[in-house]
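Just one protein chain is left out here, and the rest sit where they should.
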Amino acid sequence: MSDHNTQRDKYAYFSRIQTRWMDNDVYQHINNVVYYSFFDTVCNEYLIEKAGFNPETAPVVGYIVSSSCQYLAPLSYPVKIDAAFRVNRLGNSSVEYGVAVFAEDECSAAAWGTYTHVFVSRETDKPTSIPDQIRQALAAALIHP
Amino acid sequence: MSDHNTQRDKYAYFSRIQTRWMDNDVYQHINNVVYYSFFDTVCNEYLIEKAGFNPETAPVVGYIVSSSCQYLAPLSYPVKIDAAFRVNRLGNSSVEYGVAVFAEDECSAAAWGTYTHVFVSRETDKPTSIPDQIRQALAAALIHP
Amino acid sequence: MSDHNTQRDKYAYFSRIQTRWMDNDVYQHINNVVYYSFFDTVCNEYLIEKAGFNPETAPVVGYIVSSSCQYLAPLSYPVKIDAAFRVNRLGNSSVEYGVAVFAEDECSAAAWGTYTHVFVSRETDKPTSIPDQIRQALAAALIHP
Partner (left out) sequence: MSDHNTQRDKYAYFSRIQTRWMDNDVYQHINNVVYYSFFDTVCNEYLIEKAGFNPETAPVVGYIVSSSCQYLAPLSYPVKIDAAFRVNRLGNSSVEYGVAVFAEDECSAAAWGTYTHVFVSRETDKPTSIPDQIRQALAAALIHP
């Protein structure tokens, strides 16, 4: 179970991200908050690159309803990291992503967590079924424990 | 149980925070990542203001080992928010904080979550008992469900 | 001239902002980048609160074309700051703001700078005359050296 969250080969998609000077906090480590910006970045990138999602015009919008992170090892700028992405659970209108952060060339995660999106209609702001194109792309990233 | 997390009177300490223009994302809402900076801010403020903690010189340092957030309602700049703080659980070297975000003058939380600190020796980087002065201040913020 | 930029009574509008833990960098000071988020926040707040500007629906949008900052003294979380605002120069479609950051209760600025907005039509993305309601509010904040 632990391996399922911390190993690189348990994830479906990766985004290489250069850390920034201001990511470091007073203890010389990437601040805990910043990990969520890595998660946020890889989730939206997957939707845009693989699911044809256009944040400006899509009839649906993904709202985050919960998120979590387990921090295993510190990282520091100027390290490059790989933000990792998979789908843990795919519902009718909601999806739980599995996310993790790996230092460049490392197989074992420095942090991992979850992100849950509920898709809502941009017009009514009400939960709505995940559109087919997005659902297919998300299904392709499902990795079961 | 839900009330225990979402009601203002279930928290022990508050920090009024002005949101910033860049906190808003493309959907005109405070980005999900930013909530953790509110949590981070109120936790450290409590340690500094109430527990005599000095981040530059203290012999112990608090490392975040896990965090989570449940998002209940959107917020938008220029709202002022109250970041709320309590202690959920106080161990030997670790402490779980309960945290929440309230829009100014609202009794019901827009988001709530948890933050877990492990205190380590600044010198050895190993977990260490929470020093007495900090422990007393944290004990004063314990609110049981 | 120096006084014109550094003294509190040379500014027209203020926004009290609580600094955040992650604003501090490895040198225990508010990172230089963060000052611009203070400037950005007070400029947009003035437009929203005093000029009836609605970022979601207004027919014009303000684009930043240049910005600058002079850093005079370091600040550190958990200080509260006052972001200060005035209008330096009011053109047909552009406006230069004078901005500064004061530690709470300090008369002399920790930093000051300039921000230049060009107003464009949301529809055409072309520069456009500043609408009357906004122009009047900006004119009220003009403070000449």
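Observations
Think of it as A, B and C in the order they're written, each chain with its own count starting at 1.
As a working rule, a contact is a pair of C-beta atoms (placed from the backbone, for glycine too) under 8 Å apart; a residue touches a chain by one contact, two chains touch by 3 or more.
Just so it is clear, the structure is predicted and the values come from calculations on it, not from any experiment.
Screening C:M22, C:L47 or C:C69 against the full complex identifies C:C69 as the residue touching the chain left out. The chain that is not drawn here is touched, among residues C:V26, C:A103 or C:I143, by C:V26. Residue-level contact of chain C with the missing chain is found at 26-27, 31-33, 36-37, 40, 55-56, 61, 63-71, 74. Even with one chain removed from view, chain B keeps its contact list with that chain: residues 21-22, 24-26, 28, 31, 33-34.
Taking the whole complex into account, chain A touches the unshown chain at residues 15-22, 28, 37-38, 40-41, 43-45, 48-49, 55-56, 77-78.
We adopt the following convention: only the chains that are shown with their structure count from here on.
Computed centre separation for the pair chain A/chain C is 34 angstrom, with centres defined by C-alpha atoms.
Once the centre of each chain is set as its mean CA position, chain A and chain B turn out to be 23 Å apart. Separating the centre of chain B from that of chain C, both taken as means of CA atoms, is a distance of 29 Å. Multi-chain contact residues of chain C (touching two or more other chains) are listed as 21-22, 28.
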